[in-house]
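Just one protein chain is left out here, and the rest sit where they should.
As written, the chain order gives the labels A and B, with residue 1 at the start of each chain.
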Amino acid sequence: MGFPTAPMVTIAFKDLALSNAAQRGMPHERICFTPHPVWGKTDAEMYAYLEGNDPVSGKPLMKEVIDSLTQPLTADESKTGTVTPVVGPPSFVDTADNLQQYFIDNGMTDFMQIALPTQEKVDAMLKGTSHHPDEVVGKMSPARGSYPEWSFTVRQLAINAVMAGAMPDYFPIILALAATELTALSSSTNSFAVAAVINGPIRDKLNMNYGIGAMGPFSQPNAAIGRAWTMLSRNLGNSGVPGQTYLGTLGNGINYNNLILPENEKASPWTPFHVQKGFKPEENVVSVFVGFSISQGQAGVGLGVKPVPQYHEALRYNMIPFGPLFGSLTVCDPLVAQGLVELGYDTKEKLADWLQKNSQISVKDAKSTLFAARWVPNSNPPLADDAMIPRYTKADSYNFVVVGGQTNPYHMVANMSYRASISIDKWL
Amino acid sequence: MNRRKMLSLLGISPALLAGAPVDAQKPKKSDAKATLNKVEALNPRGTPPPTQLVPMAPRLASLDGKTIYLIGDGFPGADHFLDQIGIWFKKNMPSVTTVYRLKAGAFADEDPNLWAEIKAKGNAAIMAIGH
Partner (left out) sequence: MVTKAFKDLAILNAAKRGMPHERITFTPHPVSGKTPDELRAYVEGNDPVSGKPMMMEIVDALTRPLSEDEKKTGMVPINVGPPSFKDTAVNLQEYFLNNGMTDFLPIILPTEETVDAMLKSTSHKPDEVCGKMAAGAYPPWEFTVKQVAVNAVMAGCRPEYFPVVLAIASSGTPSLFSSTNSFAYAAVINGPIRDKLNMNYGIGALGPFAQPNATIGRAWTLLSKNLGNGGIPGDTYMGSQGNNLNYNNAIIAENEAASPWTPFHVQKGFKVEENAISLFRGLGIVPGQGARGTSTDTPKHEEQFSDLFSVFTGFFGGLVIADPLVAVSLKSRGYDTKEQLIAWLYKNTTQSVKDYKSRDFAYGFDYPRALKGLEPYATWYKMPDDAMIPRWPHETDINVVVAGGQTNAFFQGGSLSYTVSISIDKWT
């Protein structure tokens, strides 16, 4: 920036601040720490922070701030050049049991048993694609712009796919997922989740589960592909080190295997998701989403009324706690989709239009949410508190996929945004 | 975490380098007995880019009579906290002028217009990062 700066960070972010400064080329940056948190404290409490000590150095905080702006630079602090980070040797040799624990203890897994990535298994995985092992597939970071992006090759992805328990014929889906460059472990303090919608004939070729228990632990491709996403985000995407590259304060159970949603195209009365995005029905495509989480819709009003459940009312109701950071992804059992068609919503677009028009929030309510600034439009004069604004400004913030085994007309809603669709066929 | 250790690692999981309990070399063919049950597993980690070191800007001799920008990054509460820093300077170092600015853009974005303004009109900055 060209002028002396004293960065001030709360102690909760100490590891993050130090490692991030180093990754960005200032390993000796003079960072001053305050107690945590600042948000929600009174003015008097904050002033007391300033009159107290830096909880890391133990020295008076404001003296440290002044020193950091006025003490002459050391030789280290003025250094230029480049430093190459080390990720360890190309392979590890030990007994299988020791290697399992070694991989776990060194943060290379999701803390569970992996299939050890031997040369033989990795070679077999590489047979699942026509692409060269050294081809660069993409790059990834836990928050674009905030951390250096790591790049990765087909071979490096094969190693992680093996570890997750994937079979070689799943590999093109994992390559396509990685090519979206969306990490499964965002660094945000929010504890985000990700989802992947899978379309095309590959769903049946791999025996993916889009029926009973589709989102649960009942199918190898669903489980292993989802798990591979987390594994590769950690090992290849510079993500998932708590305190440094992962800050989600509560964490998210979905991060183990992520939401893998092969669409039940045959039982759906609507256009498949990938066709909505411009692909042909016979193409194989993965579409990725990021956001908060997913919740079951059974509490929606209008489901227990006669003569037929008012599914659209329930959908609208279940989106009430959604914030403005992300759009919506509704996962309908085929029975719900068929019910919605009978209610007149014969396309996903019609349902999105209805929700966009009928799902509104008052300015007063919007202002009382955490991310209000992203919600309430900046207008002059400002909008009155009782004015109603749309929950989302675009109908395409409402996405729908059909998944489930038709044992009951249930749906789930996720506060998640669509990010990208990538051809799986390109990675065959 | 120990800062020196952190610096040496530059963002890499520390355990990867700290006293690895495994051989990093391929076993010797002759030592058949010891390697009977050993397996070679490939390293799953990716390719971090090299880090370009950034020399820090020269420091001031003192803050007397200087203008210091107080920069918030938009996290809730940072504006109130920087107000208190302004009050602290008024009480304890009245010759210092403070100017509050909210950095434009998302948390991690650069704000070149603001950096140019500080270079032209100010001498140093205090930046509140995070919560």
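Quick note on the criterion: contacts are C-beta pairs under 8 Å (C-beta built on N, C-alpha and C of every residue); 3 or more make two chains touch, one makes a residue touch a chain.
Predicted model, so just to flag it, every value in this text is computed and none were measured.
J.: Using the touch definition up top, pick the residue from A:Ser57, A:Gln119, A:Gln298 or A:Asn358 that touches the left-out chain.
T.: Considering all chains, including the one not shown, the answer is A:Gln298.
J.: Can you work out which residue in A:Gly58, A:Gly278, A:Pro307 or A:Pro381 touches the chain that's missing from view?
T.: A:Pro307
J.: Just to verify: which one of A:Met140, A:Ala158, A:Leu259 or A:Ile422 makes contact with the chain not shown?
T.: A:Leu259
J.: Quick one: say which of A:Leu232, A:Leu247 or A:Leu351 touches the chain that got left out.
T.: In the full complex, the listed residue that touches the missing chain is A:Leu247.
J.: Pick from A:Ser91, A:Asn106 or A:Ser191: which residue touches the chain that isn't shown?
T.: Looking across A:Ser91, A:Asn106 or A:Ser191, the contact with the absent chain belongs to A:Ser191.
J.: For subunit A, which residues touch the unseen chain?
T.: Here the touching residues of subunit A are 12-13, 36-37, 39-40, 96, 100, 104, 110-115, 164-165, 185, 189-191, 209, 211-220, 222-224, 227, 230, 240, 242-243, 246-259, 292-296, 298-305, 307-309, 317-318, 320-325, 331, 333, 335, 339, 365, 368-371, 403-412, 415.
Going forward, only the chains that are shown with their structure count from here on.
J.: Cα centroid separation between subunit A and subunit B, in whole Å?
T.: For subunit A versus subunit B, the centre distance works out to 23 Å.
J.: So in the complex, the part of subunit A that touches subunit B is made up of which residues?
T.: 1-10, 12-15, 17-20, 22-30, 34, 36-41, 43, 46-47, 49-51, 62, 65-66, 69-73, 77-96, 98-99, 102-103, 105-108, 116-119, 122, 143, 145-146, 148-153, 156, 159-160, 163, 189, 231, 235-238, 241, 243-245, 370
J.: So in the complex, the part of subunit B that touches subunit A is made up of which residues?
T.: Spelled out, the residues of subunit B in touch with subunit A are 1, 3, 6-7, 9-13, 15-17, 20-27, 35, 37-63, 68, 75-78, 80-81, 83-85, 87-88, 92-93, 106-109, 115, 118-119, 122-131.
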